[in-house]
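A protein chain is absent from this complex, but the other protein chains hold their places.
This part shows chain A:
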Amino acid sequence: MKSFVSKLCGKIMPLSLKEYREHGGFLGLEKALFYMSPQEVIDEIKESRLRGRGGASFPTGVKWQLVAAEGDEEKYVVCNADEGEPGTFKDKALLEGCPFQVIEGLMISAYAVGAYKGYIYIRGEYPNSIDLFKKAINILKKEGYLGENILGQNFSFDIEVRSGAGAYVCGEETALIESIEGNSGSSRFKPPYPPNCGLWGKPTLVNNVETLANIPLIISQGAEEFLKLGTKGSKGTKLISVSGNVVNKGVFEVEFGISLREIIYDICGGLEGNKKLKFIQVGGSSGACLPELLLDLELDFDEFKKHNIGIGSGAILVVDDSCCILDFMRVTTEFFKHESCGKCTTCREGNRHIIKAIDRMIYGSGTERDMQIIKDIATIMRDSSLCGLGQAAPIPVLSLLKHFKDEFQEHINGYCSTGVCNFKGEGKSHG
């Protein structure tokens, strides 16, 4: 375990500006405003090779450059605190542990790209975080950290907190922008991308909470310090949130390069009741399900990419062998069906039809053809959905089909070895 981006969480009072300052708070902002040009700030972030922690792992400095390059007077920075990916609760640790650090990161990003206004979009399910941020912003306004000519410099910036209202898709950056504008959260067609045309049609930088919390540290300590953490291709640390059938659930900060096995057995104390591991799902419900075989994989963007999987939000769901693969697949697909915004056909209809095929298998009338149907629909969804929701919904489905083919076959033959599906031994008589 490592203590870097989350080192102040639980150590200081979240709303004590004094304590935050005593622990190096706002040194990053001061350094940026007093001694660095916006371009120098961007260069420093590029040099740190920080990559987005919200799921897509996009190089942060490159994104900032895109927004900075836009000539518009009016630009926006947005902190994405929608954290809706099932099994993900790591941003909450930062939001409630050290709100000033997240805000400082957002302020530095605004200075770097030339924005005067920022939004923090916090999911409605986190009322405590919303309350804390409103208070934190008021404190900073009083102390001259927000408003006109911050710290006496030629930089003015203001932040507004916006609440989500229960929609997973609003974590997707264009849907999030729609939601801030007061609309239903449907993803927009891309391009144009938010750095060119985002909130109210203006260049907009959207960053994840954890990404932003890293910024003050990188600026105050220098990119060089940051580069010492992690692996060759993945720098820094990652907050992971572990859930499921594991002894110690929770949020942990780890350095890139740690293996999944170390996370699950050393940090989290292994499986509850010493049960046998069936699979882990990495990156939330939109992540791939990996069998025991892949547990020695190291947490590293490039290593993961070799296996065609992503680290996503850093959620790890541990599942023991009492779980029925088909029933689990139904639960995740049900989630996506419920959360689909309905804008494009493949995602809106695809999830429903996958569930229908799973149901046939679960209730004993499944055939080989249903397996093929699931595979075909999932592939079409992956390739043709408009946004990341519909593109990622098939990832767990396809990975389960790949690694647990036998269990599908078993259901076709009218048997569920975990005993979850209750047609045990009755063959296809239900069909």
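Criterion: contacts are C-beta pairs under 8 Å (C-beta built on N, C-alpha and C of every residue); 3 or more make two chains touch, one makes a residue touch a chain; residues count from 1.
By our rule, contacts and distances are computed from a predicted model.
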Exercise. Unshown chain, UniProt name, "NAD(P)H-dependent oxidoreductase subunit E", "Branched-chain amino acid ABC transporter permease", "Putative ABC transport system ATP-binding protein" or "Acetolactate synthase"?
Worked result: "NAD(P)H-dependent oxidoreductase subunit E"
Exercise. Pick from A:241, A:385 or A:399: which residue touches the chain that isn't shown?
Worked result: A:241
Problem set entry | Among A:57, A:163 or A:259, residue touching the chain not depicted | A:163
Problem set entry | Given A:226, A:328 or A:404, the one touching the chain that is not displayed | A:328
Problem set entry | Residue touching the undisplayed chain, where the options are A:118, A:185, A:364 or A:394 | A:185
For this session: For chain A, enumerate the residues touching the unshown chain of the complex.
Result: 83-89, 92, 123-127, 162-168, 179-185, 241, 243-245, 249-251, 281, 285, 317, 319, 323, 328, 331-332, 334-335, 338-339, 341
